[in-house]
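Only one protein chain is missing from this complex, and each of the others stays in its spot.
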Amino acid sequence: MKVTVKYFAVCHEMLNRSEEEMQLPEGATVRTILKRLEEEWPEIAEFYEVMQMSVNWEYATEDTELSEGDEVALIPPVTGGTDV
Amino acid sequence: MKVTVKYFAVCHEMLNRSEEEMQLPEGATVRTILKRLEEEWPEIAEFYEVMQMSVNWEYATEDTELSEGDEVALIPPVTGGTDV
Amino acid sequence: MFKITDKIITGSEVREAVAAPDAGAIVLFLGTVRNNTDGKAVQHLEYEAYPPMAEKKMAEIAQEISDKWGIHRVAMIHRVGKLEIGEVSVAVAVASPHRKDGFKACKYAMNRLKQIVPIWKREVWTDGEAGWVKPDAVFFET
Partner (left out) sequence: MFKITDKIITGSEVREAVAAPDAGAIVLFLGTVRNNTDGKAVQHLEYEAYPPMAEKKMAEIAQEISDKWGIHRVAMIHRVGKLEIGEVSVAVAVASPHRKDGFKACKYAMNRLKQIVPIWKREVWTDGEAGWVKPDAVFFET
């Protein structure tokens, strides 16, 4: 199956792209994507702890199962609103 | 001595004037004014309980002593701001 | 800025008055004329004020806020005259380094404004009657 993966903010900078299509095996989960990114760029794994993931605009876990056409995103720590 | 007395809102309506000059004896206090108004319009006395007085833009008591040129006001219950 | 006005209030007057490059939080309160008071249909409102004393009391409230929270940027404006439904009767703006204190200070300013600032409201209802209101009650029908 094919999913779209989106990278924002620091992830965008780290991976040098904002979005890509990924071909995944049946039964793939969010973890499948994280492992694939780690192979490409090992340093990204240290940020996984502080990051969240989303599937189709909803927060997801590493175990969330994926389906054809899903939109997955890596969500760095949110800093919208204001600091004050 | 001569002082200015101001009437707002419901007091303005009751007394049918918004302001007047009053000639008062030396040693007069806010009470002197209240008594004089009561003579003219006895019904006003029942509102004294819920009203406040000011002298020169500062809340005052009935015992506050007055001086030449003071600006005195009868302050009905304040309802500025909003009810919500 | 502490002001009684007979002009329309937009909120931008008070907001601009408190803006500062080191204040990241602006809390703005707008009181607007509701179409009813406790279910009684309101046609319009009339506000009257004792302007010099009202503006002095507003400044005192700002001083209290400065003493309590160290917030120095507070502005208040209150309209007088005839107000239609939906129009702004009062606007309070507070700019602060921290939003938590900003919310507290703005709420405090509104509470104090109702207590000590000499402004009076006359409600004119759709049934043709009218009255000066005091907090939570009609004070004197006219």
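Letters A, B and C name the chains as they come in the text, with residue numbers starting at 1 for each one.
We adopt the following convention: a residue touches a chain if its C-beta (ideal position, glycine included) is under 8 Å from a C-beta of that chain, and two chains touch if they have at least 3 such contacts.
Predicted model only: the values in this text are computed from it and were never measured.
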Touched by the hidden chain, restricted to displayed chains: A, B, C
Contact residue for the chain not shown (choose from C:Ile4, C:Ala17, C:Val33 or C:Ala49): C:Val33
Residues in chain B touching the chain absent from view: 82-84
In chain C, positions touching the absent partner: 10-12, 15, 19, 21-36, 85-86, 97, 99-100, 102-103, 106-107, 110
Footprint left on chain A by the chain that the document does not show: 6, 8-10, 12-13, 47, 50, 54, 57-59, 73, 75-84
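Operating definition for what follows: only the chains that are shown with their structure count from here on.
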Pairwise touch network: line, ring, star, complete, or other: line
Separation of chain A from chain C, taking each centre as the mean of its C-alpha atoms, in whole Å: 48
Between chain B and chain C, centroid-to-centroid distance (C-alpha), Å: 24
Chain centre separation (chain A, chain B; CA means) in Å: 72
Sequence positions of chain B contacting 2 or more other chains: none
